[in-house]
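The structure appears right after this line, and notes come after that.
A single protein chain has been omitted from the complex, and every remaining protein chain is retained in its original position.
Each chain carries a letter (A, B and C) given by its place in the written order, and its residues are counted from 1.
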Amino acid sequence: MRWLIPCAIALTALSGVAGLVPARRARQGELLAVGLLVLGAALGLAGSVVGFVAPDALRIDLPWSLPGARLLVRGDALSSMFLAPLFFVAAAGAVYGLSYWPVREHPRDARGVRLYYGITVAGLATLLCAANAVLFLVGWELMALGAFMLVGTEHERAEVRGASLVYLVSTRAGTLCLFGFFALLYAVTGSLDFDLGAVPGRASATELHGLFILALGGFGLKAGLMPLHVWLPGAHANAPSHVSALMSGVLIKMGVSGLVRATAFFPSPPLWWGAALVGCGIVSGILGVAYALGQHDLKRLLAYHSVENIGIIALGLGLALVGRSLGAPALVGLGLAGALLHVWNHGLFKALLFLSAGAVVHATGTREIDALGGLGKRMPKTALAFLVGSVAICGLPPLNGFVSELLVYLGLFEAAASPDAPAWLTGALGAPALALIGALAVACFVKVYGVVFLGEPRSAKVDEAHEVDKLMTGPMAALGAACALIGLAPALVMPVLARAAHTWAPELAEEVGPVASLAWLSLANGLLLGLGLVAAAWLAWRARAAATVRDVPTWDCGYAAPTPRMQYTASSFAATLVGFFAFALRPARFRPELVGPFPQRGTLFTSLPDVVLGRLILPAFALIGPLLARLRKLTQGSVHAYLLYMLVAVVAALLGWR
Amino acid sequence: MSALASPLLVVVLLINLFLLGTSRVRAAITGAAAQGVLLGVLALVIDDALSGSHIAVAAGAIVLKGIAFPALLARAIRDLAVRREIEPLIGLVPSLLIGAIGTAASLLFASSLPLAPAHEGSLVVPGALATVFTGFMLLTTRRKAITQVVGYLVLENGLFIMGLGLLEAMPFLVEVGILLDLFVGIFVMGIIINHMRREFGSIDTERLTSLRE
Amino acid sequence: MVLAALILVPLGLALVALLWPAARQRPWLLPLGGVAHLVLSIAAVAGRPAQLTPWLGLDPIARLLLVAVSVLFLSTSLYAPGYLALKPGRDQRVFTACLLALLGMISAILAAQHLGLMWVALEACTLTTAPLLYFHRNARSLEALWKYLLVGSVGIAIAFLGTLFLAYSALHAGLTPSLVLSDLVGDAPRLSRPWLHSGFVLLFIGYGTKMGLAPMHTWKPDAYGEASGLVGTLLAGGVSSAAFLAILRFHKILVAAGDGAFGRQIMLVAGLLSIAVAAAFMARLRDFKRLLAYSSVEHMGILVLGVGIGGSATLGAMLHLVNNALVKGVLFLAAGNIHRVYGSKRAAAPEGLTPMPHEGERGGAADGADPADRPPPSATSPALASSAPVSGLLRRLPWSGALFLLGVLAVTGSPPFGTFVSELTIVRGAFATGHGAAGIAFLALLFAVFVGMGSTVLAMVQGPAPSTLPAERRDTVLTIAPVVALLACVLGLGLYLPAGLQTAFAEAAAWLEGP
Partner (left out) sequence: MHYVVHVLLVLALPPLLLGIVNRVKALFAGRRGPPVLQLYFDLAKLAQKSTVQSRTTSFVFRAGPVVALATTACAAMLVPFGAHKAPLSFGGDLLFFAYLFALGRFFTVAAALDTGSAFEGMGGAREVTFGALAEPALFFGLLVLTRLGGAVRFAVVLGPGLADHWVEAAPSLVLVAVSLFVVLLSETCRVPFDDPNTHLELTMIHEVMVLDHGGPALGMILYGAAMKLFVLAAVVVGVALPASSGNPWLDWLLFLGGMLGCTVLVGVVESIMARLKLVAVPKLLVTACLLSAVGLVLLVR
């Protein structure tokens, strides 16, 4: 029993090794590898279930000879909360990878992808159940480095190289912040083990601030909170799609889990922690979706939506922190439950979206939204999967996205109704912001779904696209079903959430959250579906009764010969909304020079490069480089100068230190 | 501590200034040789009691510092047809000034260090420091490899003076160690200078600047 | 006796190598010496602290270092025959002999309890290294050698002056001056402070030159840049560590004198300075061997910083001493393989951290044609002419490339490598002992270093491989297996410390801190 999760970790870690077989046995090899990984994932899921019902059953505590280290494994409800989606999505992605990235299509790197995939999953699981800083950091870095190798899979392309370097550098920045965080924690508590609520008694104010800032830096970087998201779009866009699914669905949540764990140490955190998280959440949410609106690259767009959803999660977590500072358990329960449930939901529907996007890329060979179109007829299953994902990610009923956002909303309205200023400010800013985020998400996903799957194909390659095989549609179906299940019967997950929230804030009651109203919500969803079915049935009946003509062109207001190129493009669709946010997004427009009555043929090209990366960080690097280069004048190879430095050192030290 | 020591040390200091001021390679080498011989004599007179190690060290110093190395360097000049002028990176007058300042500074610095009763009022420590400083000056301001070697020689002379202060206290092995090591050091440098001439056609170390970022 | 053997056996073998007629078997004297040395050092460490003469003996740090250096040399010596086989027509006789002599001298430094003897041994190291550096016999290696020798000898001279000061401090206190460590430690409280302090400063700078601490590090990039991987390994892993031990022995005297704070203050500043200088010079540095040199400067700084912080950071420094020695082997040997196959020490231009036009759009990343891409100075020397910048290692040299990448990750302190544990322990110590600012600065500098190394190394391992390279140049078992072994050691130290090692490290830290 207690070795369930360690076994799962070992299996997943080694699964890829089975794939390292000579080319002619490659298929068997990768089947075996994926089989092992799925087996490990099954064990892990079982383990996470155990974690919910009997947390102590998973506890392992062995000595470890490294300084400050202990093999302290803990599978409490919080860990399980993150372990469950990890293993589910990982298994789905692995199966999908069998026909998305097989050795026969990618002889050079498919084995590597499978190997690093397993290692990444193992690292994720390790860090989730680790209760000692050293063990945690080992898992953390296994995850980070495995993911780095995965991002760099197609490193012959310059874009991929750039993305993987940015990813590597920023993940290291995060890891170093965590070094600082744990070191400071050790200085305060005298131990590298995570024992809840041990800190604040001994911590000074500066130490508290330092701890939170370091945690926010380290975990926020991984989570992709604005403005720490710089690595995220490139990495998600350039990794193989099932890897993007794992990264966006699970990996970035490790930042969230870290923040949840770190804040759990402090029973009464300073108020500004929650405020800061709420602020980051709102900014990430709004700007994330605004960036997504302006993207031309299907996967980059989805990546920015990860930033948005992390923002929503941060909003919920921040609300919970504010509630904890003010001693308002209702806010704590609703905010945390909403955040944690959104972790699940985003894991499911974002993985679903990336897998179906991957299917599109696999079938058409392009990620360029404005080059696609009309795929709904050619890849119906993929289209349906993407539709489900879109509705879910927009937080629309009757799917799961709405449930978690509902919980966050209820918390925010609760806060808005409270007398003290921090609380009602949180609510008054958070709720409309969340509404705006939702509406923008609708705009964005209508755009994507419409332009990619509806209308007419915009290029020949797209015209002859075909549906992908079962190994790819199967995982999508599983994820979609999970979305629908949580959406239609949210009351089922409430006990789990309550358990997790209780682990985070023991002062909370064992069952938190409006279970009753969630049951009503299921009823309302049922009513919605019923009405929809009635209306659909009536329409179908009428259509049968009266003749329906199908083979006519779209009525284009009298224009005789419409062509696919005349369809509304994604860029134009989003232009107005992007314009509203131009002050923050700085969109780039390259418009042709039109002169004379009969101007030359020209093309308009708009793009939305990332402001933080493109206008802040890269210029900073570009600035520092030459400065340091000037420093090099000190070592221009003259041995006399070298000896002079020694003389100066001697004199300075002798005069300085006696 | 015999009365002869301090005058000798004064002469050593004067030779330092001469080394800084001279414009001729050969003169510099001769100066270094003279300094070596002086140090040998100094080793004999530094302590009242004359022990075997004193004689050994003195002999070693005179033979190596006073004769062998200067001869080696002189031959190098002849074989390598080195131009006779020292080409300093800073003018001779400035280097003289800096040398004088350095000597003064080392006197001051030494005065801040408490002396053992045996050496009260002696110039051993300041002389050593000043000579080391002079060696450093020669190393950092002289273009030719040969003159840099001379600088290294002078630097070692400074150490030697410091060592004399502890001659009776220091085990024999270390003294021999210095001389041996000095010998090997100069020897290897000589070899390199040879190669250098072959590789670059000159021993002007200012040209050795291809290794850089 | 064992200790004497540790020094004399390699020297004897060096003599044999000089006299050995056949060039084909000669390199195999190195593994022989390596095995013998490992056996002897294990015997020496396992045996009770042998203090047969007051002059030779092993203090706890020396025990650690002795085994580490022995392992390092063994793996290097296994690498050597394969390496020399690929370098026909070079003077293997002197090379082999000098390698063995170097091993003997390093052991002498470690075993010396007499500070004068230690000094002599260190100087002898400098001189035995000279022919090794000049192995390639071209102008660049000659220049490197000249700088190495001049700076090194001056440093050694300063160290000698410091030793004399130390002795004088005893003389002034009216004690019979002795340079035997135990005596000095015993009399430490009575030593004359002014002499002790200035002596320590001089010794720190002198031996710091051999260690390669900034600003005395200037010889390092040149020497390591021109040295073969073998020599770089022994210099960075062996000689530098030995010089560090030398400094620690004097620090111990300070601590015994109750002046530990004085030494720590100096080390704190010097350590941060060295890391900062290394970080600054690593930025956009495309010559990967010089990059490794600066990395060595950085890690010497980390060692000194750890001791300077004190407290539990000292233990971290001890761990880091061993880890760094081993990982340097991985890096330099792998880099040697790469250099041999590509004939270039220059990495391709990195992608990603330079501003790119509408980033991410239409796959339009910067094409990496940056102005700094002019032909490197190395192209002037005939051996390296017409050499493409290094890229695509993972495709062209999967083994060496992967090992180099892993080595860089290890040297930058990524979990689960041993360096991670040591660096984390140092940071912990910094915060726990109230050096929070130093801790933060240390982390920031580590990041800067990582950016510098990471961007260059990624440009090397990733990307398309140049098609111009002759196909017969590839990895061989002899040039890979030792590197793998070393990497395994580093990884092992990051995952598990056997009880024996654990106590050994603890003793080392205690020896340095305690009375």
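Quick note on the criterion: a contact is a pair of C-beta atoms (placed from the backbone, for glycine too) under 8 Å apart; a residue touches a chain by one contact, two chains touch by 3 or more.
These figures come from a predicted structure and were not determined experimentally.
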Chains still shown that are in contact with the chain withheld from the display: A
Residue among A:17, A:213, A:271 or A:454 that touches the chain left out of view: A:454
Among A:218, A:376, A:389 or A:587, the residue in touch with the chain that has been omitted: A:376
Identified contact with the non-displayed chain, of A:62, A:205, A:557 or A:595: A:557
Option from A:1, A:205, A:460 or A:516 whose C-beta touches the chain left out: A:516
From A:77, A:406 or A:628, residue that would touch the chain that is not displayed: A:406
Subunit A residues that touch the omitted chain in the full complex: 373-374, 376-377, 387, 390-391, 394-397, 402, 405-406, 409-410, 413, 416-417, 421, 424, 427-428, 431-433, 435-436, 438-440, 442-443, 445-447, 449-451, 454-456, 514, 516-517, 520-521, 523-524, 527-528, 531-532, 534-536, 538-539, 542-543, 546-557, 562, 564, 566-568, 572-577, 580
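Basically, only the chains that are shown with their structure count from here on.
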Chain ID, smallest distance between chain and overall C-alpha centroids: C
Whole-Å gap separating subunit A and subunit C, where each centre is the average of the chain's CA atoms: 42
Whole-Å gap separating subunit B and subunit C, where each centre is the average of the chain's CA atoms: 32
Subunit A residues counted as touching two or more neighbouring chains: 632, 635, 637, 639, 643, 646, 654, 658
Sites on subunit B at which at least two other chains make contact: 112, 136, 139, 205, 208, 210-213
Partner subunit C, residues of subunit B touching it in the complex: 112-116, 128, 132, 136, 139, 145, 148, 152, 155-156, 158-159, 162-163, 165-166, 169-171, 173-174, 177-178, 180-181, 184-185, 188-189, 192, 195-196, 199-200, 205, 208, 210-213
In the complex with subunit C, residue positions of subunit A that touch it: 64-69, 108, 133-134, 137-138, 140-142, 145, 152, 155-159, 161-166, 168-169, 172-173, 175-177, 179-180, 182-184, 186-187, 192, 210, 233-234, 237, 296-297, 300, 368, 588, 607, 609-610, 613-614, 618-619, 621-622, 624-625, 628-629, 631-632, 635, 637, 639, 641-643, 645-646, 648-650, 653-654, 657-658
In the complex with subunit B, residue positions of subunit A that touch it: 632, 635-640, 643-644, 646-647, 654, 658
